[in-house]
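Note that one protein chain is taken out, while the other chains of the complex remain in position.
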Amino acid sequence: MSEVPEYSKIEFSTKIRIRYAETDQMGFCYYGNYASFFEVARVEALRERGIVYQELEQQGILLPVKKYDITYHLPAKYDELIEIRTKIVVLDGARIEFVYRTFNAANQLLNEAFTQLVFVSADSLKPIPIPTFIKERLN
Amino acid sequence: MSEVPEYSKIEFSTKIRIRYAETDQMGFCYYGNYASFFEVARVEALRERGIVYQELEQQGILLPVKKYDITYHLPAKYDELIEIRTKIVVLDGARIEFVYRTFNAANQLLNEAFTQLVFVSADSLKPIPIPTFIKERLN
Amino acid sequence: MSEVPEYSKIEFSTKIRIRYAETDQMGFCYYGNYASFFEVARVEALRERGIVYQELEQQGILLPVKKYDITYHLPAKYDELIEIRTKIVVLDGARIEFVYRTFNAANQLLNEAFTQLVFVSADSLKPIPIPTFIKERLN
Partner (left out) sequence: MSEVPEYSKIEFSTKIRIRYAETDQMGFCYYGNYASFFEVARVEALRERGIVYQELEQQGILLPVKKYDITYHLPAKYDELIEIRTKIVVLDGARIEFVYRTFNAANQLLNEAFTQLVFVSADSLKPIPIPTFIKERLN
């Protein structure tokens, strides 16, 4: 019987303030900007566990996004300090999967998202097994 | 027995050239930029059927995105002229749903995406039925 | 003989970490992204003096940019924590002018910039005198 892996018990928190450039004429944060916020959130989550994404790239490992899903409940507004709560839910083969929930300062759930990323070699762009040191730092 | 609605038989085509600003240090178009490309694609699809999104907003109707899913197969590169093939697949209640397939100049499928948008009143931000003239122009 | 105004003696400091979305295929932060960073820097500078830009807009005052100049010395890289040092240099009539110097973590000067902004009425988009409370908080 499989145990719940350690990494999936941790929820990381990242705060981001909505910039003017990120608003649109509806008066809200543009729906397309969350992809870059989730990138910040997962990079910070990995950094908290001692994994610096920039160093991965310098070692010839890239981590492109394969799937991205988001459901929007409420918009974020200019200058709001949003909080992204991030969890790693799958770490298997060449894949790492994250779920994200975004909250505003009033603790309202703004949206829920999912990304699947794949470890690939920078040279071949082919999938590679998750490096051992990453598994160790996350488990 | 329900017929296949007229709108779902049409595939709209929009071409977009990848800008330098849209590349990232992986050397590809950043994964988060497609959301704005699909916005361009659906606005152009509606325009071809005589629906100008900017005029909708001027009439107090907004069309925010409720769901957005994308699966990436291959990256787009700087200066590539990509083609987005867009279909309206659902037009029901307050909802309009689009599917998109993105191709590069070599006709390789780069990604596949889906968006669900909801017609809302600009005043209340509550869902409203799809305006009749929109249904007429799409059917 | 005019005295040096109080506001021009203060240098505000804002730190921003370069996001992956902000890099380009040259491997650097895209040159066009600094405009949004300087916006963050001046909004934070004003906030430190008790002026919340979002509240200004809610009071019907907009602050569009009239002029923007930048000279680039060195690029910023992905994940670098850059520091923007901001000074208000002119506060006159309807105008507020800022200068910015951007440094990397090694304290190298990356670029130097200037923006002139104009207080305008949201209704008319015409220039209006700088609101008294803003002058008071900056002087």
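So that you can tell them apart, the chains are marked A, B and C in the order they are listed, and the count of residues begins at 1 in each.
As a working rule, a contact is a pair of C-beta atoms (placed from the backbone, for glycine too) under 8 Å apart; a residue touches a chain by one contact, two chains touch by 3 or more.
Note that the structure is a prediction, hence the values are computed from the model and not measured.
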Those residues of subunit A which, in the complete complex, touch the missing chain: 20-21, 23-28, 30, 32, 78
Positions on subunit B contacted by the hidden chain, ascending: 17, 19-22, 35-36, 39-40, 43, 52-54, 78-79
Subunit C residues touching the omitted chain (full complex): 25-26, 28, 30-36, 39, 57, 62, 64-72, 75
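Going forward, only the chains that are shown with their structure count from here on.
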Reference subunit C; chain at largest CA-centroid distance: B
Between subunit B and its twin subunit C, rotation from the CA superposition, multiple of 5 degrees: 180
Chain whose averaged C-alpha position falls nearest the assembly-wide average: A
Interface composition of copies subunit A and subunit C: same or different, split at half: same
Subunit A and subunit B, separation of their C-alpha mean positions in angstrom: 24
Between subunit A and subunit C, centroid-to-centroid distance (C-alpha), Å: 29
Overlap residues in subunit B, where contacts from two or more other chains coincide: 25-26, 28, 30, 32
